[in-house]
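Shown next, in structure tokens, is the structure this report addresses.
Removed from the display is one protein chain of the complex; every other protein chain stays in position.
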Amino acid sequence: MYILKRIGFYLSIFWAAITLNFILPRLMPGNAASAIMARAQGQMNPQALKALELAFGVNTSASMWQQYWSYLGNTLTGHFGVSFTYFPEPVTEVIGSTLPWTLFLIGVATIVSFVLGTGIGMFAAWRRGTAIADALPVGFTLIASMPYFWVALALLYVFGFSLGWFPIAHSFNVSQPLGFNFSSLGDIFYYAALPILSIVVTSIGGWTLGMRNNLVSILSEDYITLAHMKGLPEREVMVNYGARNAMLPQITSFAMSLGFVVGGAILTEIVFSYPGIGYALYQAVTNSDYPLMQAIFLIIVTAVLLANLLVDILYSRLDPRVTHS
Amino acid sequence: MQRDEQVTFSVQDVSVSYPTVRGWVQAVRNVDLQIRKGELVGLAGESGSGKSTLVLAATRVLRAPAVKVTGRVEIMGQDVFAWSDKELRAQRWQTFSFVTQSAMNALNPVMRVRAQMHDAMRAHDANYSKVKGDKRCEEVLRIVEVPAAKLDSYPHQLSGGQRQRVVIALALLLLPQLVIMDEPTTALDVVAQREIIALIRRLQRELGFAVLLITHDLSLLLEVADSVTVMYGGRVMESGTSHQLLQGASHPYSRALIHSFPPLHGAMQRQEGIPGTPPDMLNPPTGCPFAARCTLATQECSDSMPPLMRYGEHQVACHKVSAADTQGVML
Partner (left out) sequence: MSTDAQGVAAHTPPSPPTGAEIKRTKRKKSLPLLSAFKNAKAITGLCIIAIFVLMAFFAPLIAHDNPTAEIYALNQAPSVTHWLGTNSLGQDIFSQIVYGSRISLEVAFAAGVIATLISLVVGVTAGYLRGGVDHVLSWITNLFLVIPSLPLVIVLSSYIQFRGEWPIIAVIALTGWAWSARSLRAQTLSIRERDYVLHARLVGQPWWSVVAGELLPNMASLVLSGLLFSMIGALLTEAGLDFLGLGNVDVISWGTMLYWAQNNEALLNGLWWWFIPPGVAIALFGGALALLNFSLDEITNPRLRKRKVKIRAKG
């Protein structure tokens, strides 16, 4: 079945990512591993050091294969070791506390830009020939070429710094601890507003253009002509015959764009000092915190794979040609 | 031409042109066509003869500024171009419907057959109800001989022949007076073609609607149509009852067309194509559009457009044809 094939594929990618994590430090020129080890000597407890040795294959007589198997085992059981940056917190805890913020950020931003972008794209296709509808694609093309992080910076400067309407860092008010109440909820959205806005601004262009182009292509299909011949109201034709078909490639490109969205979110988090997983990755890299870095990379890949799988399931629901063959 | 009160579809001196980046293309020039109640009228011609453009423009499927139409078109005696957009939309499917060329693409791939029938009914029937609609769906599928279970299928799950039948059923949903069929059988194999044509003929006799059958297969039309009009280069070359044309098709083009199709039964004959290519409609030739490819053509043919001469119901536009020829005497 279609879904099973996709799951199989994603598992293979997951395996590839783990293997990549394993191979890279051993491939890299220079003795990055030993340099790290030297640095770590003074800072870590013996278990953490041992984990590091295992991760890099240093100071061990085990063969490549043995190292690989134990690495695989450790990874799949969640033993990622201890983070340098957030010492002595184990990596899993760091991820646990940062991942939700990122999921929230990306989740809200993606949904908003997808819905808005698709809607505007539909409008641009429907009202093709009018001044507004034709100017939109060009405008969005320009906006979409702006670097994510620069838009974030600009927004931060204008709305956070100059106008002071929004906070310029973090995800919530550090003086007020979070709890399950409306004030906390309000806080969360307030602090997330600018980061979300910056992601939406840069990614909306892609959705708009994609939907517009899809719909324009679809509008010259025979079934659209027949729908008009049937004397159906314009709106019904546009939605049931046009948009429902144009959505399919739109959803496919949604899946493919997830990688870019993640990249953009990382940069946005860094600019806003938003304590998500992207921010943590940045800290990890600048501090050569390999355990944390590898784990975050794997988590990011896993999240993208899961999202892809969900989109696949959604697509198979929407396109009858996939399931009813 | 007889004035008949039962004229379902009337095209009077219609010309259609459309603008392209290279200039105006004159796709249809001064065409007259009449369909009476319950008649099956055939419109024959090659690709590019203007037959589809004529019909799509006459029914306002192609609209200004994409096309420019002159002349008069009447459906059930009403001026089609006098209808407001709202009236036009209301008349669609109820008074006249279409069976389109590529049935493969004519159906929305993401909607079930049932839904595609219901939306047509919902758009036009003030007393629409889901129950009534379902009943009607089953009725139309029955008369086109498709199992009712297919109502819940998606188009890609149907075979080519079934899809075509579904499209025909769709066209009959609201019992229109006129069904316009544009190459309904071209995408099917020969046997399925014959079945579909037989089905159409049978339904027409039972339900009494008129049919305009557009196809390049002139020999098919001569078998089933009541009258046939042959177009070339946007103009009418010949028209008459199929009996008249079978007996004595006079226009060189019609005769060449008839001879280029082998019959399903009968002795083997040598097939002749028509050498040459259709005229450039951007700069249509003066005179008869067929002159360049006609074996009988003379200078007169290239210089002036032959008038459409009427001999009773048989009309021919050819300098080389006289009244005597149309009575069945071979040239």
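So that you can tell them apart, the chains are marked A and B in the order they are listed, and the count of residues begins at 1 in each.
By our rule, a contact is a pair of C-beta atoms (placed from the backbone, for glycine too) under 8 Å apart; a residue touches a chain by one contact, two chains touch by 3 or more.
Quantities reported herein were computed from a predicted structural model and do not represent experimental measurements.
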Which residue, A:A17, A:V94 or A:I120, contacts the hidden chain when the whole complex is considered?
A:A17
Which is it among A:W69, A:W150, A:W165 or A:F189 that touches the chain not included here?
A:W150
Across the whole complex, the chain not displayed is touched by chain A residues 9-10, 12-13, 16-17, 24-25, 27-30, 32, 128-129, 134, 137-138, 141-142, 144-151, 153-154, 156-157, 161-162, 209, 213, 216-217, 220, 224-225, 228, 234, 256, 258-260, 262-264, 266-267, 270-271, 281-282, 285-286, 288, 290, 293-294, 296-297, 300-301, 304-305, 308
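By our rule, only the chains that are shown with their structure count from here on.
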Can you work out the whole-Å distance between the CA centroids of chain A and chain B?
55
In their shared complex, at which residues does chain A touch chain B?
221-223, 225-233, 236, 240-241, 244-245, 248, 318-321, 324-325
Going by the contact rule set out above, which residues of chain B touch chain A in the complex?
61, 88-94, 97-98, 100-102, 105-111, 119-120, 123-124, 153-154, 156-157, 170
